[in-house]
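Left out: one protein chain. Kept in place: all the others.
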Amino acid sequence: MKLIEQKKFETDMKNLIVSPAPHAHSGDSVRKNMLLVIACLLPALAVSLIAFGWGALITTAISIVACVATEWLIAKFVLKQRPTICDCSAVLTGLLLAFNLPSALPWWIVVIGAVVAIAVGKMTFGGLGQNPFNPALVGRVFLLISFPVQMTTWPRPLGFETSYVDAATGATPLATLKQIVKGGDTGLIDQLPDLWDSFTGMIGGSLGEVSAIALLIGGIVLIACRVITWHIPVSILGTVALFAACTAPAGMCCGEYVAYSLLAGGMMLGAFFMATDYVTSPMTGWAKIIFGIGIGLIVMVIRTWGAYPEGMSFAILIMNATVPLLNKIRPRRFGEVVKK
Amino acid sequence: MRTFKIGGVHPHDNKIYSAHQSITECPLPQKAIIPLVQHIGAPAQAIVEKGQKVKVGELIAKAGGFVSANVHSPVSGTVNKIDTTIDAWGMKMPAVFIDVEGDEWMEGIDRSADVIHECTLEPKEIVDKIAAAGIVGLGGACFPTQVKLLPPPGKTAEVLIVNGVECEPYLTCDHQLILEHGEEIVVGIQILMKALGINRAIIGIENNKPDAIARMKELTAKVLGVEVMPLRLKYPQGGEKQLIDACIGRQVPSGALPIEVGAVVDNVATIYAVYEAVQKNMPLISRVMTVTGKHVAKPGNYKVRFGTPLTEVVAMAGGVPEDTGKIIGGGPMMGRAMNNIDMPANKRVSGLLFLPEDECRRVEPENCIRCGKCVAACPMGLEPYLLSRQAELKMWDEMEQHNVMDCIECGCCLFTCPSHRPLLDYVRMGKATVGGIIRNRQAAAKAAAEAKK
Partner (left out) sequence: MELIVISLIVLGVTGLVSSVLLYFIAQKFKVEEDPRIDAVQEVLPGANCGGCGFAGCRSLAEACCKATSLDGLLCPVGGAPTMAKVGEILGMAASAAEPKVAVVRCNGTCEARPRTSEYDGAKSCRIMHNLYVGETACPFGCLGCGDCVAACQFGALSMDPKTGLPVVDEEKCTSCGKCVAACPRGIIELRNKGPKGRRMVVECVNKDKGAVARKACMNACIGCGKCQKECQFDAITVENNVAYIDYTKCRLCRKCEAACPTGAIHAINFPVRKPAAPAAEQPAAPAAPAEPKKEEVQQ
């Protein structure tokens, strides 16, 4: 290392940088967090590729490209901001949206969903960090209401043999479960897919939500990397398990019903990846637990008594609306006396 | 292993550069500038005149109030003038300028290396001696030490907590002091325990300094009531309130002093100064400073007399590295970035840190993504994202309601923010403003009460 002589220092040295303390940073960034979440979603994408074939990959690619393009166009031409696509949040939104769609959805519906997710769900509020609702879910629910038929046409998982346009469709385990619970049709229990298939992802359903095991691994990695905390997933899954245990239909083993409730539908995807979205979830521990319990209750109420077989999207969106209120819950201050 | 309960972060400690470098004396300067504000509170009042001869250790300025401290001459020579000087932040401060001649010490100061164990003084005499020696907290706050030793009526001290944590990254001066002067520190602890009339002391040391823990355990093995407590590494463990929480599991309430939970906290460097003052009649005229940084030629721990220009201290360490972008007085978490280093060493500066230009620039802030990492990191249980926004919008009342005055400005929020938002900048500004509002309100209430009488 070359050194400046003492005398020279006083006259020649370039201006020093001055800023308030601290002068160190953890090196964490929005981009890093987003990329980690994306990485943790990849195992689930791999499983859906196996289950649904290339259609899964095509839908995902369309969704991501449409989301990023929408964000770039709006930031550049409407809001006239510095485009924020480098933070990868639009990529994540696109990926999550695709995970919530059937793999054989026509491409133009995917594009509509992506545009609604980013344009309506995110950019109207001012971009990243300002949106009250999870953008991917806004897009998904918009599509679910606008295109109910296409959105509930689930291709059967057949592995790589299937082509993109897949005619073979079937009911999701949740739809079957609903008929059992609501209709009291216990004869349908035999038609439920094998529990192991539900665990690994060889069932009908949205593109990325089918493989509980892949999502679980991703979620645990996220918690281990401290990208998310345990509060929301644990409270959601705990509430759902407890609720299911109490309301198991006649003719079905309690444990079996709990297992189906946890594994089927968007439960794992929602609990680990959608509900824990930074922007639309509360900040402190207790608020996160309340948030999770709320989602768990609403989803089970919809599943048990509602019109839809699945309620994860609605539950998360409804609880998103309570986040400003939940953020009023203060963290415990240092030295605060606990009132008894 | 214990630590404090709420929040905290884990910055890289970067202590390898200067750790285990033995303490080196810095040569005397030709001209010494001794600032009269080396503590919090009112400036000291100079009692010397131009042309007067002074010796090392002679009192040159008297404490200017209750929370103020004496200033002694760290050099011998002639007073050149009493004027203002510009500090490293471009602000004026009063100072005594002395032309150094030789190194003549006051009588009665014991400069030998012998450790004197016995102390026969009464508690009152000990406190008086500490006050006379101008000792302030050398951990960074510079609070006059004797004030802490006189608990307000109705409050009693139960335990002395010795801060050997040094949680700031890069700094190693306290660590080295424990290794080299552990024996003196233990005597200093016993003196303070006597002064406070208590029989329990805890030495808190983080577990990244196992040799310091071992050394203190060895020295205190036979000393009654003194316990060494290894603490799990976490910043800001050296914060007064955090350390009390970590060591005795009590949390100081909002707005209160540590004495509220029966604790008195002193830094090891302060305790060493207490030992020197009480046993050797040595006033506080020098301190150990860490000069460090990735590209510093000779990083180390230097014993510097106050008044020595920092440029000379830097010269000892091999000069300013060419790629320096930022020079920080103190550690990277709470230290202040300096405008220049044409400033004399004083009681407040515990180290000089040279950060390379490519490492010290802040990243452009992005939108807050409400991840709540700042809330999780805040060791005081505050909501930095909210406070910083309120400060930006000048919502002072709301800031007060959200306990902004509890902020210890440790920097955990800004350190952890993935969006690189300048959270603490705004919170600190808000805290200063709210503090002013509260003081005005109290003054007005006081005036109203007096008017009623």
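As written, the chains take the letters A and B, and residue 1 is the first residue of each chain.
Here, a residue touches a chain if its C-beta (ideal position, glycine included) is under 8 Å from a C-beta of that chain, and two chains touch if they have at least 3 such contacts.
Keep in mind that this is a model prediction, so the values were computed, not measured.
Of the options B:M1, B:I116, B:A141 or B:A432, the residue whose C-beta touches the omitted chain is B:A432. For the chain left out of this panel, the touching residue among A:I17, A:I85, A:L195 or A:I318 is A:I17. Checked against the full complex, the one of B:N340, B:Q390 or B:N403 touching the unshown chain is B:N340. Interface residues of subunit A facing the missing partner chain: 15-20. Take subunit B: the residues that touch the chain left off the picture are 89-92, 336, 339-340, 360-362, 422, 425-426, 428-429, 432.
Simple rule for what comes next: only the chains that are shown with their structure count from here on.
Between the CA-based centres of subunit A and subunit B the separation comes to 47 Å, rounded to the whole angstrom.
For subunit A in complex with subunit B, the touching residues are 1-6, 9-10, 13, 16-26, 28-30, 32-33, 84, 87, 126-130, 229, 278-279, 281-284, 330-337.
On the side of subunit B, the complex with subunit A involves touching residues 6, 9, 11-12, 169, 241, 245, 251-254, 256, 295, 297, 311, 314-315, 318-328, 332-340, 342, 355, 357, 360-363, 366-373, 375-376, 378-383, 385, 402-403, 406, 409-411, 414-420, 422, 424-425, 428.
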